[in-house]
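Only a single protein chain was left out; the remaining protein chains are all shown in position.
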Amino acid sequence: MPGSCLERVRANTPLVHNITNYVTVNDVANIILACGASPIMSDEPDDVADITAICGGLNINIGTLNRRSIEAMFLAGKRAAELGHVLLLDPVGAGASRLRTETALELMNALPFTVIRGNISEIKTLAVGNGSTKGVDADAADTVTEDNLPQMISFVKTFAKTNHCIAAVTGAIDLVADAQHCYVIRNGHPAMSRITGTGCQLSGMMTAFLAANPGDHLKAAAAAVCTMGLAGEIGVRALLPGEGNSTLRNRIIDAVYNMDAETLEKGAKYEVR
Amino acid sequence: MPGSCLERVRANTPLVHNITNYVTVNDVANIILACGASPIMSDEPDDVADITAICGGLNINIGTLNRRSIEAMFLAGKRAAELGHVLLLDPVGAGASRLRTETALELMNALPFTVIRGNISEIKTLAVGNGSTKGVDADAADTVTEDNLPQMISFVKTFAKTNHCIAAVTGAIDLVADAQHCYVIRNGHPAMSRITGTGCQLSGMMTAFLAANPGDHLKAAAAAVCTMGLAGEIGVRALLPGEGNSTLRNRIIDAVYNMDAETLEKGAKYEVR
Partner (left out) sequence: MPGSCLERVRANTPLVHNITNYVTVNDVANIILACGASPIMSDEPDDVADITAICGGLNINIGTLNRRSIEAMFLAGKRAAELGHVLLLDPVGAGASRLRTETALELMNALPFTVIRGNISEIKTLAVGNGSTKGVDADAADTVTEDNLPQMISFVKTFAKTNHCIAAVTGAIDLVADAQHCYVIRNGHPAMSRITGTGCQLSGMMTAFLAANPGDHLKAAAAAVCTMGLAGEIGVRALLPGEGNSTLRNRIIDAVYNMDAETLEKGAKYEVR
C-alpha cells in the first residue's frame, strides 16, 4: 500500500503551497523535493490566493504564526477549499499559548481540512479547547503507549469523526484515523525527536501524498507517516561515530530521496484497527 | 577568466546585503561565506538604508515577499543605486502570482539592476509582462535546449538590451548576456533542481562576484554561474551510496568553499556567442 502512494507522488509531482514557520522551512522544502513533489512558500495575504491556485495542496503550519501570516492562512485556505485542494493543518504549539490554540480552532472552524496532524498534546488541546502542551513537544503524560492504545485509537477516531477530517497523531506510536479505521504505525526512532522539524517535514510531505493520491486520503496519510518513520530508521542506521542530530537531519531527507516503493513496502510497520 | 574573478572575491571579501526569502536564506549566507565574501541580511524598512550603505552590493530576491519586505526592497535599492553599488534582482516566482510579477516589474522600473537572474519562465514573464511559471520552477515548455539555442540567445540579449542590464537565465544550459555578448554555460547537474535554493544561492554569490569585479560585470556574472555549476558537478561526484539532496546541498557549498582558481578554470565549460 504505501509503496504505490509514494509512486503516485513521483508520477504526479504535485506542487504544495506551504504557509509554515521559518524555523524548519528549508527542511520542509527539501523533503518535499526528496519525495518527488515541489514546494512553494508564500505567506503574504496579497500573494497567497494566486499561489495556492496553481498548487495541488495547502499545508498550514502555525509554528511561528504572526498577524500577517494568520490572515494569509485564512485567505489561502478559503481559496484552496473553493478549488477542492487538499488542506492540512499542523497546529504547532496549540496549548502552549492562547493565540495558537485559538488560531488553530478558528482555522478548523473555517476550513475543511483533509488532515489535522500534530503530536498528542496538540490534538488533545484541540479536542477539548485548551491544553497543557510543553512548548512544541508532546507532554509525557499524554503519550500513546501499548497500554493505552485502545483508548487512544478510540480518541483519535472520535476526533476525526467530530472534525470531519483525518487525524494524524505522531509520536512513539503513530495513529492515522478517520471515523472508522485507524492505522497504527510503529516506524520511526526516538532520535528523531532530537531534530527540530521532523513533524513539520512530515506535514509538508503528507500534503504532497494527499494531493497525489486523491482516491484514498487515509492510505496516503498513513503512507507518508510510514515513509517518514522508515527514513528515520534508515537515517539512524547510517550514522557514523561522532555524527549526531544535525547529520541525522540530512540523512533522513536523503533516505526519503532514495526511498523506493519496494523498500517502503518491506519496511513499513502498520496495522489497521 | 572565471578563476581570476573568484580570486578577486577572495581578495576583496565584499559585504553583500541580501533581502531574500526565509526558505533558503541560510544556504545563501553560507555560500556567500564559502566563496570568500560576507553576507548580511536585513528587510526592515527602518534598517535597510543603513545596512546597504556599508555593503558593496545588494541582492533582492522576491521569494517570500511581503508588504514590509517590498517596501524595504525599494528603499534599499534606491540607497544602493545612489552609492553606485551593484544590484541584482532574483524574480522568484514571477509569473506565479500577480504580486510577484508586478513587484518584479516595478523594481525593474525603479532601480538600475546590474543583473537580473532567474529561470527562463521568470525572465519570459518579465519580458512580456505576464507568464505561466510553474511555481518557482521553470515550465518545461520554456526550456533552453541545443535546438532553440540561437533563438534563446537572441531573446536574452534583447532582454538585456531593453532593460539595460545583464540577463542571467539559468537552467540545463545557462545564458549570461548583455546586449552584445552571451556566455553559454554548460556546467551543472540535473540533481541540483532537486535541492531548494540553488538559484537563490547563485544570486547571492553572483552579487559578491559583481561587487568584487567592478571592471567586468558580464565576466563576473558568468564566472559565478560556472562556479555554481562546477560545484554542483563536484558535489554530485562526491555523493556516497544512500546520500541524496540534503547532503548534496552541503557538498555544493563545500565545493565552493574548496574551489580554487585552477580548478575553476579547468572545469568551467563556456563559450561566448
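Going by the order they are written in, the chains are A and B; count residues from 1 in each one.
One rule holds in what follows: a contact is a pair of C-beta atoms (placed from the backbone, for glycine too) under 8 Å apart; a residue touches a chain by one contact, two chains touch by 3 or more.
Bear in mind the structure is a predicted one, so any value in this text is a computation, not a measurement.
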(message) Take the complete complex as the reference. Which residues in chain B touch the chain that isn't displayed?
(response) 15, 22, 25-27, 29-30, 33-34, 38-44, 46-47, 50-51, 54-55, 68, 234, 238, 249-258
(message) Suppose we count only contacts with the excluded chain; which residues of chain A make the list?
(response) 21-24, 26-27, 63-67, 93, 96-100, 134-137, 194-197, 242-247, 249-250
